[in-house]
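The next block holds one structure in the form of structure tokens; read it before the comments.
With one protein chain held back, the other chains of the complex are shown just where they sit.
Labels run A, B and C following the written order; every chain starts at residue 1.
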Amino acid sequence: MTALGVGLIGTGFMGKCHALAWNAVAPTFGDVARPRLAHLADATEGLAAAQAGAFGFARASGDWRALAADPDVDVVSVTAPNPFHAEMAVAALEAGKHVWCEKPMATSLADARRMRDAARASGRVAMVGYNYIQNPAIRHFAGLLRAGAIGRLTHVRVEMDEDFMADPAAPWGHKDSAESGHGALDDFAVHPLSLLTVLTGLPARVLCDQARPYADRPTADGGRRAVETYEIASVLFRLEDGVSGVLLANRAAWGRKGRIQIQAFGSDGAIVYDQERLNELQLFSRSDPAPEQGFRTILTGGAHPPYRTFVPAPGHSLGFNDLKVIECRELLRRIAGEPALGLDFEAGYRIEAAVEAMARSHRDGSWVDVAAVAGA
Amino acid sequence: MTALGVGLIGTGFMGKCHALAWNAVAPTFGDVARPRLAHLADATEGLAAAQAGAFGFARASGDWRALAADPDVDVVSVTAPNPFHAEMAVAALEAGKHVWCEKPMATSLADARRMRDAARASGRVAMVGYNYIQNPAIRHFAGLLRAGAIGRLTHVRVEMDEDFMADPAAPWGHKDSAESGHGALDDFAVHPLSLLTVLTGLPARVLCDQARPYADRPTADGGRRAVETYEIASVLFRLEDGVSGVLLANRAAWGRKGRIQIQAFGSDGAIVYDQERLNELQLFSRSDPAPEQGFRTILTGGAHPPYRTFVPAPGHSLGFNDLKVIECRELLRRIAGEPALGLDFEAGYRIEAAVEAMARSHRDGSWVDVAAVAGA
Amino acid sequence: MTALGVGLIGTGFMGKCHALAWNAVAPTFGDVARPRLAHLADATEGLAAAQAGAFGFARASGDWRALAADPDVDVVSVTAPNPFHAEMAVAALEAGKHVWCEKPMATSLADARRMRDAARASGRVAMVGYNYIQNPAIRHFAGLLRAGAIGRLTHVRVEMDEDFMADPAAPWGHKDSAESGHGALDDFAVHPLSLLTVLTGLPARVLCDQARPYADRPTADGGRRAVETYEIASVLFRLEDGVSGVLLANRAAWGRKGRIQIQAFGSDGAIVYDQERLNELQLFSRSDPAPEQGFRTILTGGAHPPYRTFVPAPGHSLGFNDLKVIECRELLRRIAGEPALGLDFEAGYRIEAAVEAMARSHRDGSWVDVAAVAGA
Partner (left out) sequence: MTALGVGLIGTGFMGKCHALAWNAVAPTFGDVARPRLAHLADATEGLAAAQAGAFGFARASGDWRALAADPDVDVVSVTAPNPFHAEMAVAALEAGKHVWCEKPMATSLADARRMRDAARASGRVAMVGYNYIQNPAIRHFAGLLRAGAIGRLTHVRVEMDEDFMADPAAPWGHKDSAESGHGALDDFAVHPLSLLTVLTGLPARVLCDQARPYADRPTADGGRRAVETYEIASVLFRLEDGVSGVLLANRAAWGRKGRIQIQAFGSDGAIVYDQERLNELQLFSRSDPAPEQGFRTILTGGAHPPYRTFVPAPGHSLGFNDLKVIECRELLRRIAGEPALGLDFEAGYRIEAAVEAMARSHRDGSWVDVAAVAGA
């Protein structure tokens, strides 16, 4: 492989996370060429220049279009605020770049479709940054399901809970506006949906209830303003083959910091995972002798690729940022035409369609078919 | 208090549990008179006599009607199979006895109404055996909610999972027949509903999906027979005041043995409980200093009545049978006209109405109002 | 079996626990005759009479010697304060009674030897109330070790921690006096020693350090008095066959309520147990496939006798008092000449000798041989 030229748009939470991944991917994995950190763009030239130094990028721009046009750039990390994803990703694809776009893919299903179509037209690699699916524990989870370790799947539950919207005294903000989306469903529930995509397949039909724990929030002028989004979304669903499932999301759940609990039940066992302990996997197998049956806590290690690439010793823990490094390497492999794990704009669009179906089900109080919403 | 004469109908799982409670209630609690174990009835005289000796009952009958008519009997434990509850409880009440009926109250809403009406007419104490609400950890949970320890309730989730129906190779049996009820919803989900009753109040509106992981099961003659019940029930609900909740039940959940996980989220914190560790309660409070916030694992002890009545030392664990002893004492207090914790036939009927509402919601695929089902 | 006449001396913490066991043993286990609760003795006649009513005993005395002489009494529960154990147990044995004596056996090694010798001379059954060894989880632990489930034992650690002496502001009391014994070592560490007895065998050689976290405590007169005992005892040991182990006891360990953690490592796996979750056992086996290896959490149930005798459903939890019921049944079996699990006065004496060896090692700062202390 030859070195790719990297462009990075955005230097916030996920921008920095991408920067770290671009720096770490070659030292971590011996099998990819060290990328050239070519161009970094942020809101202003000053901001961009300051971060380019720390992040190791050669050039800095206050205008992301300059980056998209830069011939030194082969692949663009899109980590700017969500409403900009569509415009930036489409422009980059049209300029012939590969795109690595942060989740959520877009803030409307129409935008997501536009992005998917641009990717199709370009023939370039276009991936969405669902890093949780790269966790060795999740990969092993998926492998166990595929191998029939718990028999045939009979039921699945996913809960995603954090507490960043839990404080009723927090001032009214962008995330409370209808403009930001439905609430828990979109920028939040897409994570569980990405996990379902690789574990069980996406829901085919959904039945949803959204709730608003706080009717209004204080404003800067001493008044109160109605909250327009829903912090809580509870969804019953059926998979393509009829298997029942539940997806629960709550971004006002005090005490939960990064919880994504997945419980998969099968005809021969069960698997449980919790993202707050992302290096652990729980497996119950009825094939164990009866008196010794129990959920076993598996600590990830050398038996769970690509854990060992980070730390040779088992049980020493990967972190959140490491998952992005794995994702980065999968992106590079995909660009190089090799088999790779990742969710592209096609898969990302289907996730956005599932979200839209949930919102419609909530509105109508009845089952909604995801494929019908996704359309052709 | 003077000693009450006790009659016990049934000596199976819960019959033995009642017998143990009747033997232990006075030694455990100094404040109730030791009851007279007057009469035990089982299917045959021989069976009854054998158990009367071990359980310490003075008389034994093969006919429960003899027991119901026995003037030495003041209170009747009804622990016979569920379909008999209504007939036995009504007869006992009509004979002027107090009744302590095992859950589920009845196998049809009509029966439950008949029992409730008989209790109303008799003026006697008529309780349903929802022993989990007696757990000191659950009592403390309820007390914390009442005291506002987590502020205003914003969301609640209850999961009840066991694996006694998880084996797909198990032969078709009574629990697979429509005659036995809906499946997970009735004899199983009533436990979570009893807990919700004392913690948050019952659901007011429900949206339900039931699922059948195994379409059929083997029969004795080497064939297969269609399963008519649902092992899985998933329910979205709203409380009277609009707070959203979720109730999930799965009796085919490999690895779960007695799991009832309750997660209550409020505006100031959260409480989590899991029945498989029934001596523990998890509390998160945002009033803790930020760097020291976290779910604390509270082990029940002297600060959680009536734990100390069983063991003076904290953290030494009560068991399942102990909860029945507490329930028995509450029954005795209620009979004596003292304040007592317990769910009577009025509360039991409302729980059965909630179950019926869920079944109708599943059928219709839309929200169903519980009060409308319960009727007058 | 014919019914035994039971005498109970003492009605405190453990006296009540014995009373509950005597009431529950026959209803719980169908295979033992319901004992006659013949005679209860406490410090005064009034106290004894009050408790005899609640506990179901026929007669009450203010003088335990009357009970020891009562021909209706076949077996005597000795639950009076520790310093009285020796005198009472010896008298009861000399009167031809079987004896069930609470732990610790005695407050001096000389007393323990006297009790052992009396038991030998009497030919009666004389047991010490080490109820933790009766836990189905512990029995399974022992069974796994015997069956070689973790191969050959390579190392064992036991920690016993509670916090009833953790408050530095608590007033000076009996447990702070040298008269009460060494401190954590005797009335406390005997529990882990009872567990080691049934799991791995007792330590053969010990190296001990005792520590005193609080030099003095407040007295009623506003002064302070030096603490004479040690809340903390830390012991390195070797088993008969040279396997190394550690026993740590701390009765001033804030937050620990009933913790007895046992970690047993072998050549093929490991087993971990924690008494604060007494219905669970952790097993790691290297024979599991590498990617699925992990500690499995086994919830006790029907596969772990005699759990099912209490509750047919697995994972529904036994409690502290249930363990005493099992112990009571084992006592009845032993009296009936049947195989039974329990530690008699011979085993109890060896435990007391191990405690004495630890105290001497602390004094001398060097290894002490337990057999040498125990003598002939």
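We adopt the following convention: a contact is a pair of C-beta atoms (placed from the backbone, for glycine too) under 8 Å apart; a residue touches a chain by one contact, two chains touch by 3 or more.
The structure displayed is predicted, hence computed values, not measured ones.
For the chain left out of this panel, the touching residue among A:A142, A:A170 or A:V311 is A:V311.
Of the candidate positions A:P81, A:G148 or A:G319, contact with the unshown chain belongs to A:G319. Among B:L236, B:A270 or B:I298, only B:I298 touches the chain left out of the display.
In the complete complex, the hidden chain is touched by one of C:A43, C:A204 or C:V246, namely C:V246.
For chain C, the residues in touch with the chain missing from this view are 150-151, 154-155, 157, 159, 166-168, 207, 209, 211, 213-214, 232, 234, 236, 238, 242-244, 246, 248, 250, 252-256, 265-270, 284, 286, 293-295, 365-367. Contact residues of chain A toward the unshown chain are 13, 16-17, 19-20, 23-24, 26-28, 30, 34, 53-56, 162, 164, 256-259, 276-279, 299, 301, 310-322. Where chain B meets the missing chain, the touching residues are 140, 144, 149, 281, 283, 285, 288, 290-299, 303-304.
Here is the rule we go by: only the chains that are shown with their structure count from here on.
When you average the Cα atoms of each chain and compare centres, the chain farthest from chain B turns out to be A.
We define each chain's centre as the mean of its Cα atoms; on that basis chain A and chain B are separated by 41 Å.
Per-chain Cα centroids separate chain A from chain C by 54 Å.
Annotation: 34 Å between the Cα-based centres of chain B and chain C.
Shared interface positions of chain C, defined as residues touching 2 or more other chains, are 299.
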